[in-house]
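With one protein chain removed, the remaining protein chains of the complex are shown where they sit.
Naming follows writing order (A and B), and every chain is counted from residue 1.
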Amino acid sequence: MAYNSKSPWVIHYDASSCNGCDIEVLAALCPGFDVERFGIINTGNPKHADIFLVTGSVNEQNIKVVQEIYDQMLEPKAVVACGICACSGGVFHDCYNVLGGVDKAIPVDVYVPGCAVRPEAIIDGVVQAIGILDEKAKAMAQQKKGA
Amino acid sequence: MEFSSEFIPLKLDEVPSLSDRMKSEHARFVQILAVNTDAGVDLVYSFMMGDGALQNYEVKGVKKTDVVPSITGNFLAAFVFENEIHDLFGVTIEGIAIDFGGKFYQLAQSEPMTIISPAQKAAREKAAKAAEAKRARAAKVAETEYAADHPDAIKQMKQKVSGIDPAQMADFEERFAGTDPEKLARIKAAFAAKAAKAAEAEQSRKSKRETRAAELENLDPEKAAKVRAALERKKKAAEAKRAVGSSNVERDAEIEAKLAQLDPERAAKVRAALDAKARKETAERAANTGKDGE
């Protein structure tokens, strides 16, 4: 039985983003677009979260931070890369300090492009991440049964 | 209050006195920035006076070995910029109030603003070349205007200088009458180079001939006579060879007979090709006239 997908909590981190995508992520949580009606709450504690919303093209100093947050989250977890900077580096891909995409630091499940990414697209990405969470939870349960 | 912005040059050792002066005049510190140039790093200190005048003081060409005094004693807010300039440009600043010791930013490359990648270097060289070409074109335009006013003088001067034979020149002008001037210039340059090389070869041959003549003078008369006879034979052989090439009247007759049998269009084409070849040979022979005359 998939509990996670009924009310997934998200944690959001800005990994060297310009802030445009971050304010759209917060706008998705606010009454204009309101993902809270799906039970989604923005938490600050990685151990409470199921979905990790990352924005920004990761820079040298941020690699460790992003990996720390990802490692602290508990299985099953999903990562949504919001914005084109998080998918591939965006317009900054050839800067000297930029890694170019979050998937170079942690494994990503859903890529949502856009500059700045629109709240509707973020909601779409989160819904897909919920589907992936369900699958991961099922796989974990199978493993436990098999073991 | 009215905004005005000016750039004032400054020397590196005047920086402490500037910061003291600004503090006493109650000017507001705006920022410090650095620019990477070939001559070193330029620093710009900006202050805003009470009436809205923005004064930018420029210190040009700070080298790696220079030490810049910090102004955080008077303006604490400068520590952010001084740490940043140290990390990104490698400028040594001493006395920063809150000194991060190179760890202000953790970067993938050290002193990144001073790195010029090969692609950028190539782009800058290309830009410099384009500017040079533009200048040359402008000079060329001026020259053609002069040429339009004084046609003969220019032509004579050009031929003398470039060493191109006048007949060749006329032929060449005719052939490339309508081409793009830059291409024309390149072709002319190629021709000139070829002519120059030929002239050089001529020079070296001449000097070789002279040394040979001098040697012959110094030799024993009998031996000298033998050498001279050998040279005569060589010369006759070369002439015979050339004679074969030039006086091929019989061959011409043969070719004509063959052509007559061919399809007239094809015959015309073949004839044109033969003419071109003959023309080329004459030109080459004319250029090689002094070769075996020793």
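One rule holds in what follows: a residue touches a chain if its C-beta (ideal position, glycine included) is under 8 Å from a C-beta of that chain, and two chains touch if they have at least 3 such contacts.
The rule is simple: contacts and distances are computed from a predicted model.
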| item | value |
| --- | --- |
| The complex's invisible chain, by UniProt name, from "4Fe-4S dicluster domain-containing protein", "NADH-quinone oxidoreductase subunit D", "Surface layer protein A domain-containing protein" or "ABC transporter substrate-binding protein" | "NADH-quinone oxidoreductase subunit D" |
| Residues of chain A (touch criterion as defined above) contacting the omitted chain | 13-24, 26-27, 30-32, 42-45, 56-57, 59, 61-62, 65, 69, 90-92, 94-98, 115-116, 118 |
| Contact footprint on chain B, counting only the chain that is left out | 1-3, 5, 7, 26, 28-31, 33, 35-37, 44, 46, 48, 52, 54, 56, 75-77, 79-81, 98, 104-107, 112-113, 116, 120, 123, 127, 131 |
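Rule of thumb we're sticking to: only the chains that are shown with their structure count from here on.
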| item | value |
| --- | --- |
| Intercentroid distance (Cα basis), chain B paired with chain A, Å | 55 |
| Complex contacts: residues of chain A adjacent to chain B | 59-61, 96-97 |
| Touch list for chain B against partner chain A, complex | 105-109, 112, 115 |
